[in-house]
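Every protein chain except one is present and positioned as in the full complex.
The first chain written gets the first letter, and so on, giving A and B; residue counts start at 1 in each chain.
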Amino acid sequence: MEKKERIGVYVCHCGTNIAGVVNVGEVSTWAAENLKEQGVVISRDYKFMCSSLGQELIQKDIKEHGLTRVVVAACSPHLHEQTFRNACKGADLNPYLCELVSIREQSSWVHTDKVAATEKSKALIAGGVARVVHHEPLEPLRVPIHPATLVVGGGIAGIQAALEIANAGYPVYLVEREPSIGGHMAQFDKTFPTLDCSACILTPKMVEAGSHPNITLLTYSEVEKVDGYVGNFVVTVRKRARSVNEELCTGCGICWEKCPKKVVDNVFEAGMGTRKAIYVPFPQAVPKYPVIDRENCTYYIKGTCKACEKFCPTNAIDFAQEDQILNIEVGNIILATGYELFDARRITQYGYGRLANVFTSLEFERLSNAAGPTGGNIVLRDGKTTPKVVGIVHCVGSRDKNYNEYCSAICCMQSLKFAHLVHERTGAEVYNFYIDIRTPAKGYEEFYHRLLEEGTHFIRGKVAEITDAVRLPGEEGKLIVQVEDTLTGNQLRVPVDMVILSAGLEPRRDAKEVAKKFGISCSADGWLIERHPKLDPVATVTEGIYIAGCVQGPKDIPASVAQGAAAAARILGKIQQKEIALEPVRASINQEQCSGCRICNNLCPFNAILFHEDRMVSEVNPALCQGCGTCVAACPAGAISGTGFSNEQILSQIEGLLLLNIPKKETVA
Amino acid sequence: MSKPKFAMYWAASCGGCEIAVLNIHEKILDVDANFEVVFWPVAMDAKYKDVEAMEDGAILLTLFNGGIRNDENEHMAKLLRKKSQILVAFGSCACEGCIPGLANFSPIQQVVDTAFGTISTDNPNNVRPQTSYEMPEGAIHIPTLLPVLKTLDQVVDVDYYMPGCPPESHQIAAVIDLVIQVLQGKAQLPPKGSVIGAGGSTVCDECPRKRNVKTIKEFGRIQLTEADPELCLLEQGIPCNGPATRSGCGAKCPSAGAQCIGCYGPAEGVVDYGARLIAAFGSVIDADKPEDIERILDGLVDPAGQFYRFNLAGSLLRAAKPAWKSGD
Partner (left out) sequence: MTDTPETQPFDKAQGESFEPVIIGFTCNWCSYRAADMAGTARMKYAPNVRLIRLMCSGRLDPTFVLKAFAGGADAVLISGCHPGDCHYINQNYKMLRRFHLLKRVLQQMGIEPERLKLLWASAAEGAIFAEEINKFVEQVRPLGPLNWKPGNGAHVEAPVHEEVPA
């Protein structure tokens, strides 16, 4: 007979969160009386197990009662597993000999029937007790951390993250899809609520990132593949051919001056302006080197032209340049790939794309930008007429079950900013059509009041339609905004000259593929999911992969910057520890039992299983193994075992949950 | 000094195990030299009452083959358990139910009806056996069928398991050698509950066929397939149970061109043999859409029969619901 474990059971009240529904005292007594056979020697209930007093209680019992296993019935292990593992560790009990049973998320919070919830909690605890017997003392796997970091996305969040890490003295690779870093912020004119010039505050950061000795800029580049694991990623980056030799180019600008081919710039200028076939997206672009857009360049289309080559004073044009594939070793990765603007065409009744003077927010940013296509003149699509009345529609594609249910967070403030700029620059009358005004951050509400004082009209109601169909006198030549003013209950038709659609933010179209590539998950909407919505907003479920900025969800510049810095701080902490402890949940193959049938060989998406042709057996590389357990379940010989989730643990838990092997006792009334 | 006593018994079995024992050839003389054979219905005349008269533990070694199909089998299992120091579940039937255990898919009445009422049975009056019958000379009895067939260890405590249908003769010889060596103090018995006379891996370990990474696009039946004689059968879509079946047989079937059907039972530590194959075959099906998966699975006729041919009675579920329900 093997040595019997000595198990302590701790039932948490969680204030009234658990105790309000589950009879914790009864559960605790039940465990003490009925789970003796399983090894329970002590069972207690306590107000807050996670408090330091609660933890000390466990530690005291471990020492005084010689506990060899601990079961804590409290909240979800995702919340406090670490807490109680640490508590065990503090009392010299291997932390992996502790099991958390969730009787809050899985019982008290979701059930109303107190008796049923109490009975279920008993079963859950019996399962935990049966399982914990088979826990093994484990040591976390320690792997070295490569000091370099990959930042994907060169918007403000990515730039901030890169700078924080680089300034701390560690190398950063900053990968950006576009020819320049800067992201959406580079397109904006002013930033709310301070009305700082966006370029004025962004450019110095771009320049710093571009010239920082610790930052390797990889613009016009994309991540193709991610291999490895935290501390030791190998990332394959495709650096697309710029057709310009960066060693030779000085960024003088003669080439794009001389280039005869004009192209509508749908990216940076949001279709409002043009660029050349060889171009930098905007004057302050970092890096300064241009790129030839091969789809539009006359030379690539027709084989002649080469104007840029002719005029380049340093012979930097290289038409034969090829994409480069780089393999980069990094320890951690930050994804800051940002957002896309909601395509306002989808709401056909708003007329965008059909009615000339309906603009999107990004178009308006370019329109009002001094460096934009109109030099900052706010004019209609004809390029000359100054609007006299402007309508700004909030929540376009946001807070709408037909498109996106979520609030895009920035549109209210952006709309207020637009209203101010229109008012200031044109003196036009401005109408804001809103559902609710949301101004929750520092200085935002004050800005709203400033707008109210400026005389902007605010009409509470969701715009039904924007039309040029005239029904009433005075509507000729106008756009009519049809809306119900929900404060007065009146149907209004507001004739305006210009409409700005404050379009919401959407995840990048390829968010799902990106998530897959990096081995993390995204929500149904497509925003990447953080490890914890409140307490761990920049980490992801995959160790070593962090998210910052709008890729995680709509947010404004200060929040994006804060997340960039936060992700950097998390990574710096990791780098400075030089190594990281990984959860020791790993598969391993019993080499004697393995028959080399090769069933498992292609089951591992992380390529952790290798087959030894010479010995005809398979083996798991523990550093690559992510602990999913798929091969464990698949092995026909039962030769693969998985720590933390072994067959014995799970089968015993099933027995416990079904209250097998428990002496019959009368049911409690 | 008298020799240690040896017994062998057959419960619900075909007799193949007995033949396998005789197939050890002259080694059988070692059995005779080292043991006194006290009970072996197939080889000698001995009565149950002789066994009943023995002292408990009087027999050193009993090889028990056959499953527990009726109350007589059960009685003998209990009796021999009491009288034996070492009780070995010998052969697939005793270990895990084997072919007779396939009756556990059907209600017992249906099993009886099939046996006594189908075309292969000459039974013009459609007679059914009765457990007790009044004759002028007095009542006669035949054993009562249990609703489901049970393995030996579902009825009594078992010391060792020796798998195979039947166990390979060279494995039997090796086990006999071992026991003799133990008797002579030259070796030690393995821990109680061990599987003896078999390997520690699975059939693939002994299979000479070439093996690659597996993806199954289609299942086929061996009699309808022209299989590559060099290549792993499973890779060719033939449901070969080798990957999950304990080694020890020398991979006889796949070597001879037939798929392994699993008579050596599960590998060490496996709780449910069929589940291993469900998991393994399932994992390597080359389809992700439910309809494609289903289409591939259509090629696997009678999956439960495929996975539990030898193991149904010894599996976690033991019997299909209609079968055990028939005992209610």
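In this text, a residue touches a chain if its C-beta (ideal position, glycine included) is under 8 Å from a C-beta of that chain, and two chains touch if they have at least 3 such contacts.
All values reported here derive from a predicted model rather than from experimental measurement.
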Of B:Val31, B:Val88 or B:Val148, which sits in contact with the chain we cannot see?
B:Val148
Pick from A:Gly54, A:Pro95 or A:Gly127: which residue touches the chain that isn't shown?
A:Gly127
Who touches the missing chain here, B:Ala58, B:Ile222, B:Ile261 or B:Ala287?
B:Ala287
Interface with the undisplayed chain - residues on chain B:
48-49, 52, 71-72, 74-75, 79, 82, 104-105, 131, 141, 143-144, 146-148, 150-151, 153-155, 157, 271-272, 274-276, 278-279, 281-283, 285, 287-288, 290, 293-294, 297, 300, 302-305, 307, 314-325, 327-328
Missing-chain contacts mapped onto chain A
76-78, 102, 104-107, 109-113, 116-117, 119-120, 123-124, 127, 512, 516, 519-524, 529, 541-542, 585, 603, 605-606, 626-630, 632-634, 642, 644-645, 647, 650-651, 653-655, 657-662, 664-665, 667
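Following the convention adopted for this analysis, only the chains that are shown with their structure count from here on.
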Calculate how many whole Å lie between the centre of chain A and the centre of chain B, each centre taken as the average of the chain's C-alpha atoms.
56
In the complex, chain A touches chain B at residues 592-603, 611, 616, 630, 633-639, 647, 651
Counting only contacts in the complex, chain B reaches chain A at residues 200-205, 211-215, 234, 242-244, 247, 266-271, 276-277, 279-280, 282-284
